[in-house]
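Only a single protein chain was left out; the remaining protein chains are all shown in position.
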């Protein structure tokens, strides 16, 4: 079948809601309005108000409610219209939820999923474009999932809903409308992906590119061009999960390629790319590196509105190519 | 004179309040109670309720109020009893404040200081021990200051209050009671330090240690022992400001020492140390590195209460020594 | 509370003109959005113009205003021009925030307008801070923080209002109740839909927000209240937005076309003024039509001119991050970075 990323999320949620009576969806406009971005289209009609909960614009309140419901054994899916609004509720995600299992020495459990749009959309400017991957991924007690395509969305979201730990699930608005063909196995009602494994989306020998979310697609595009125009064979790793990070897959790849470029949309300082730089320092990969890691990240500015400069603030395929060429410059023989 | 770090903060605030009628202090218990940690002791009596504002326990509210007051030209000092509670107000710090100057193309200005206790105290467990340095330092539009001793506290706090940009000022409770001797010049009413410069607290030739806040003292202790017991000469850099990071001082030091250890109390993933790892990758320092960067950071767990394991979750002098020895292992000649 | 208002031809003509300017700006924005010259979010204010205009009629630029993302007309009423407002939406360097802020972020600190805020409810504590500053500076003025019926369920409103009451800050919490927050009606979001009563003891009133004179008189009364040191007030204006919430919302799935038409026919803020002008023979139908035509032509000309305005320059990306200058990393380091230290 063919389906959009939007529908991949929708079907994953529907199947889990049908499978387990404890799963419910809560958030602003998720019900009668069918979702601000139509991700939950049809769900209110299908499952009714006992499973699909429209909330007031009260992020602190409904996030806390989700956490409490999770403690009592329900499996809430809490939607943030965008993750920017999670800033109002972040205390509950971190202090009420992530730390709960530890503080209670294992007594409290909160099998909750927080999901919604993360990072850069189109023309929505400074307050609606922030990437929260590295922040949440720094917090012990959380899992942080960054799906790219429909395989990821279905497999990782279903896994997240079934997971016993709280999961931060970061979607990308720009992908919602993208249609992809879905092989049969990913449409299986029990198709789940592990929450601790990256995926090598493209094998290569000359350089490793790590990326997550929309940037995986850009990296694959860049890899094609690098092959065609520069005969550089890039291995593209879709990180899929930022916490726990699949360090092993990255390190093994670098041991093969000896070069690495990290790509992310978010701000550079202490971002996901910085952590991968630290990983290079802390693993045997260091001895295999023939060039320093190249970091491609969003420009270190609040997001501007006008497309003419917005484009310059967010990594494009060109930026990735440029980074790879720099990493591969003067390839020396081992 | 001799003074505690607590008094360094107190005198810095008093002097600025006396100097500029637009400066005021606002927060929970800062006034009539003399501060939850007695940092603002005597200020309410001296300056009265028009300059020292006791608030209800409403972080979101009073942080937003501070931001609005800053937009109108006042110079608020907003105290968080601890930075953990800034999670309730973080939306205002990031979205209302940090991004304001950019979104308004320079029209809005907010010369505000947010200050309070950051990171690990003693035995206050998971919800009261988080380090926020790397999070805030990832945000364009903010300056993030991490003072260590009384020189830093006076010079950096006074500079922060006088600065035109919003400043996040991260104090350490464990230092409050520490007494130090204050050379005359730092007691000058106009003693200010630049908000973009690190300080080399100890010169050395074999390895660079970067640290901030309380960890500067631990690093200096470690450096003494390393010299005495291992004849290793460590250069200790007090980062002082995490955003904008004084990259140049770090890089120049590493060009001399060829080895680097980063020390921080906070969680490792995408922390300050990761950014320094990325800096090593992105600067000429890479070519001078004789060993990978060693990262010393808080253990990747919520803070436990009992001292027996709390101690194992926060870097101690021993951990720094261990990291340095690893970085210096098998020193090769250039 | 006043029971009547005195007005004259000059005033009403000014209201009519500016509200028409506002209305036309929104209609043009709608078209430009459909023509893909405007992107992202775009929240139109048509239907609610009497509030922005009536407020200004009672206040001066020494009084401070802050609102949410539905802010084009507040910007215009606070002294910005349709040209700059539309140029901003059209992503131009000549826009009010030089193409950086976009539709949700207009400011004018000179005239004490503080945005333009994309985070629902955030403007309420910040607005309370404006009032705090006015009081601190001992100015005989008030601050106005505007919010929607949906935003009324943000807890931060109650935190800020409590401090405003404790400290007797000169702040007016102005709720523009247009019956819906996005697709959610008042009663689906709020257990208490009498928004003016939600100040936990702070006095408040509800009043028509479609008649500019009613708004003006209410705001005069309210400003005086504040300046007299009586502290905050909650004001609820009943109003209506004609368009959907933002451009992706057709605005007809959660309310009926009849409901919209009913307001258009009987409670349109511009038509109310037109009627007053005609009834009092202060203007003829033709004169008013001419004003409308003139405004339409002016804005159309503006748009044509804006189309040729420059977009932000690449180096604009790196300006206004902070006031102090420092190194700013670009996407690729160091080639795309601004290397100023």
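Chains: A, B and C, in written order; residue numbering restarts at 1 for each.
Simple rule for what comes next: contacts are C-beta pairs under 8 Å (C-beta built on N, C-alpha and C of every residue); 3 or more make two chains touch, one makes a residue touch a chain.
Note that this is a predicted model, so its numbers are computed, not measured.
**Student:** Which of these touches the unseen chain: A:104, A:179 or A:205?
**Tutor:** A:104
**Student:** With the full complex in mind, choose from A:11, A:95 or A:213 the residue touching the hidden chain.
**Tutor:** Checking each option in A:11, A:95 or A:213, the one touching the absent chain turns out to be A:95.
**Student:** Looking at C:60, C:192 or C:224, which residue reaches the missing chain?
**Tutor:** Of these options, the touching residue for the absent chain is C:192.
**Student:** Residue by residue, what part of subunit B touches the chain that was omitted?
**Tutor:** Given the touch definition above, subunit B has residues 28-29, 32-33, 36, 54, 56-58, 60-61, 84-85, 87-88, 121-128, 268-269, 294-302, 304-309, 312-316, 319, 322-323, 326 touching the missing chain.
**Student:** Touching residues of subunit A against the unshown chain: what are they?
**Tutor:** Within subunit A, the residues that touch the unshown chain are 24, 50, 55-56, 58, 60-74, 91-92, 95-96, 100-109, 140-141, 143, 163-165, 195-196, 244, 247-248, 282.
**Student:** Even though one chain is hidden, which residues of subunit C still touch it in the full complex?
**Tutor:** Spelled out for subunit C, the touching residues are 153-159, 162, 165-166, 188-192, 198, 200-202.
In this section, only the chains that are shown with their structure count from here on.
**Student:** Mind checking the centre-to-centre distance between subunit B and subunit C? Centres are C-alpha means, answer in whole Å.
**Tutor:** 39
**Student:** Measure off the straight-line distance from the CA centroid of subunit A to the CA centroid of subunit B, and report it in whole Å.
**Tutor:** Centre-to-centre distance between subunit A and subunit B: 30 Å.
**Student:** Could you pull out the residues of subunit A that touch at least 2 other chains?
**Tutor:** 60, 84, 87-88, 125-127, 268-269, 294-295, 300-302, 304
**Student:** Would you mind listing the residues of subunit C that make contact with two or more other chains?
**Tutor:** Expected reply: 97, 100-101, 105, 117-119, 155-156, 321, 328, 333.
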